[in-house]
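One structure is given below, represented as structure tokens, and several questions about it will come after.
Of the protein chains in this complex, all but one are displayed in their positions.
Chain nomenclature is as follows: A, B, C, D, E, F and G, assigned in order of appearance, with residue numbering initiated at 1 for each chain independently.
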Amino acid sequence: MGLKVYLSGEIHTDWREQIIEGAKGLDVSFSAPVTNHEASDDCGVTILGAEDNKYWHDHKGAMVNAIRTRKGIADADVVVVRFGDKYKQWNAAFDAGYASALGKSLIILQPPEHDHALKEVDAAALAMTRTPQEVVEILRYVLDGSLPG
Amino acid sequence: MGLKVYLSGEIHTDWREQIIEGAKGLDVSFSAPVTNHEASDDCGVTILGAEDNKYWHDHKGAMVNAIRTRKGIADADVVVVRFGDKYKQWNAAFDAGYASALGKSLIILQPPEHDHALKEVDAAALAMTRTPQEVVEILRYVLDGSLPG
Amino acid sequence: MGLKVYLSGEIHTDWREQIIEGAKGLDVSFSAPVTNHEASDDCGVTILGAEDNKYWHDHKGAMVNAIRTRKGIADADVVVVRFGDKYKQWNAAFDAGYASALGKSLIILQPPEHDHALKEVDAAALAMTRTPQEVVEILRYVLDGSLPG
Amino acid sequence: MGLKVYLSGEIHTDWREQIIEGAKGLDVSFSAPVTNHEASDDCGVTILGAEDNKYWHDHKGAMVNAIRTRKGIADADVVVVRFGDKYKQWNAAFDAGYASALGKSLIILQPPEHDHALKEVDAAALAMTRTPQEVVEILRYVLDGSLPG
Amino acid sequence: MGLKVYLSGEIHTDWREQIIEGAKGLDVSFSAPVTNHEASDDCGVTILGAEDNKYWHDHKGAMVNAIRTRKGIADADVVVVRFGDKYKQWNAAFDAGYASALGKSLIILQPPEHDHALKEVDAAALAMTRTPQEVVEILRYVLDGSLPG
Amino acid sequence: MGLKVYLSGEIHTDWREQIIEGAKGLDVSFSAPVTNHEASDDCGVTILGAEDNKYWHDHKGAMVNAIRTRKGIADADVVVVRFGDKYKQWNAAFDAGYASALGKSLIILQPPEHDHALKEVDAAALAMTRTPQEVVEILRYVLDGSLPG
Amino acid sequence: MGLKVYLSGEIHTDWREQIIEGAKGLDVSFSAPVTNHEASDDCGVTILGAEDNKYWHDHKGAMVNAIRTRKGIADADVVVVRFGDKYKQWNAAFDAGYASALGKSLIILQPPEHDHALKEVDAAALAMTRTPQEVVEILRYVLDGSLPG
Partner (left out) sequence: MGLKVYLSGEIHTDWREQIIEGAKGLDVSFSAPVTNHEASDDCGVTILGAEDNKYWHDHKGAMVNAIRTRKGIADADVVVVRFGDKYKQWNAAFDAGYASALGKSLIILQPPEHDHALKEVDAAALAMTRTPQEVVEILRYVLDGSLPG
């Protein structure tokens, strides 16, 4: 058994790298959104032409990014959604809802101060984690049954 | 043709009442989450017993609320998701993602200052609106083809 | 057994009225897109605000119309798609493909000069008809087994 | 992440070759309908026997071609639909509707003069493009996050 | 709880009438194919025009009948398939396979001499019955828990 | 919003009656398996003929009962599964798994001594309850937002 | 593009071998039921123990064979169903119905004398063929666009 894992959410810290590094040697293939913030914001207009209106500027980019996001989630067995300290992060919560409706196994990675605000998201998840290391330990346990320590 | 509409999101203003009032006379049936904030937070422990741990307190409530939320979205033709000025509102974005994956027609109701943060949510929607009145006008047009003015 | 029938396609002749009139007394409920051409083109900007760019003008309208179209097709048992003499009518062919993928029973109504161009659409249909009267006769036969003449 | 891309629509210019050439080095596998016009028209009768009636001649061919088309679309992550300058191209719009109902990511490739007529098709798409090069740039960005220039 | 029951198969004896009569007073709604053999054979050409070729004559009729058959099976909770003494009855077995793939509860009504030939069909069924009366007794038991005698 | 609720599991106490009585006045329609133990065991052979072999005796009955059980679960919004003090109750756990895979909202009703053995079942549920009264309070809250006390 | 093809139906002539031989060099993987008649009839009792009752003898075998049949059809892109000159062949028609409901591309292989009796089966198919060679030619055309002659 191998696992396909989609890493959704916060793009300003290295949590994805920590998970990927920690999972080395496990039969896991990871996918993720484009995490270059500027490229992600501007991909639509850069490829398809500028827009005067900021709303359509954003819209074109968000739709292009959706090609990758939907593919990543659709293919995944497990979707990890990370909520960070800053920003609205509604795309992260959207991905969690989308993945949940498709029956994917959800793991949420969140700081304690967001626990109350994330209760509906957590209610759809199979694990609420605090650190990338905990995510790695879950993946390892799921794959080979071994526990830390 | 009648429409079933689920009204998700912000619970601190009267936007739901405005839409329901505005849609009087149209063949629309509305549903919504429990909008009593306190009841929504405490339903789990009130019915099923207290929890020492705030996380499980919240969890029990969120799961009970999910019975209503999932039913409302599953039955809906149209899901309207309102993002207000305050709070994290991740449950709103979660509902939007959940509804999108089920193929529901999404209408988002949002203030301009959230446009950038909501671009991924809007990219999955069929309409981005600014006022409850616009939502009503869409419902009326969809049902009988009449436009305002 | 009653039938729900969605009438898609050409909006410049009275073929829908002929079918609805002809089917009087049968247990059929009909739905259709908004057939007021101007309202259909302008619904987006009329409700949601003007656009400088004609593409987005059209886009907003097409997305609002999709709320009705998708609901109509999703609820239908039978989708009748009419191709007329004029215009590109790509929305009609799109609806036919959409309905086919959802497993709806397709009836196509087309003039002989379009037979070759519609062969892929016809290949997904259960009946290719020439007149609204033929559509009515199919609906009657399907519902009560009676044949004309 | 690799992508499976189905190239639907117009068969009289080399747009498919341009996309396939441009995407060299990317992890994309392409499929497409049979683009030999004569073979596509006559495959049914050539293999299964002649028909006196042109309608059934076309029908037999269209059904044999559907085996390939449905397989290509069902397997695809992304469906690119090209509308050219000429012909009715209802099969292209049919494929777009079919792919949309299956939840595939749609990219439409169209000349500006068709924008209005394609508004319903575009409303179901994640990108509206003008050139094969733009399609290639989207595929590249989706796969590795890099933008042109 | 009410049941929707589709009565598929043999059309030369009064087994449908026996079941419908026997189920009087139960909350069951029945549907069935057109059982007028001649109308069923000729509906396609009568409505849509004659065919020189017997194969297409049959084909047009079979496709029109499929509108009713698919609707009846899609809506049903229970599909009863009757195999009689005569004829090939491949449409009956086809309906059984179709209903089975849709997860419908199958009841087969068959004479003992066909048991071996029907073993694959029976393996997909929840009951193998010998008489219309047994079918009625099952429907009564399923609805109100009462047994005969 | 009304709710359809299927009451699965233990058949030797009056928990179903307590829930139905407690839910009077709420917009809930209940369904349940046949709870007459003897009828449930013997329905197959009584209707379809005796079997020498006890395994096939049981098998025929279990398949007839499945017609009702599957219909009840398929139609339900909420599936309540009651585990009592006695017996293996594998059919109850089977129903819970079946309902879970269909995405139904699960409420489990169980005594504390079974908590450890039911942990996998509870992990798929939205509420773990101890009394019929708690189930009623959940249904009331889900329907009208009111809490006890 | 490769094709997975399931070869259902008649087991007394070498039509499967002809197709597999003819398709050499094409990217097709074939599957089929167990075609050893005796093994197919007796597999249930041979493995799981004898039955006094011929009906259960057949039933046990048919259910074991269903493991293979369902897997083969579920995995297939194309299902070829062969009707021969003899026997009831209800399992073949059942497979055709089952495959049709799953949206598989159906090719029927039948002698002219069965055309009328197979009209409902043919109405669900994309090709009606007379010889294994025609099936091979379709597979070749679907895969590489080449026609015979």
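Here is the rule we go by: a residue touches a chain if its C-beta (ideal position, glycine included) is under 8 Å from a C-beta of that chain, and two chains touch if they have at least 3 such contacts.
Bear in mind the structure is a predicted one, so any value in this text is a computation, not a measurement.
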> In the complete assembly, which of G:20, G:63 or G:147 touches the absent chain?
Replying inline: G:63
> Hey, which of F:65, F:105 or F:129 is the one touching the hidden chain?
Replying inline: F:65
>> I'm checking contacts with the chain that's been left out. Which of A:31, A:46, A:89 or A:129 qualifies?
In response: A:129
> Which residues does chain G use to touch the chain missing from this display?
Replying inline: 31, 34-36, 39, 42-44, 46-48, 60, 63-64, 66-68, 70-72, 75
> Can you list where chain F touches the absent chain?
Replying inline: 54-55, 58-59, 61-63, 65-66, 69, 83, 87-102, 114-124, 128
> Which chain B residues would touch the chain omitted from the figure, given the whole complex?
Replying inline: 51-53, 56
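The rule we apply is simple: only the chains that are shown with their structure count from here on.
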> Going by the average position of its CA atoms, which chain sits the greatest distance from chain C?
Replying inline: F
> In whole angstrom, what separates the CA-based centres of chain D and chain F?
Replying inline: 49
> What is the distance, in whole Å, between the centres of chain A and chain B, each centre taken as the mean of its C-alpha atoms?
Replying inline: 23
> What are the residue numbers in chain D that touch two or more other chains?
Replying inline: 63, 66, 103, 123, 126, 128
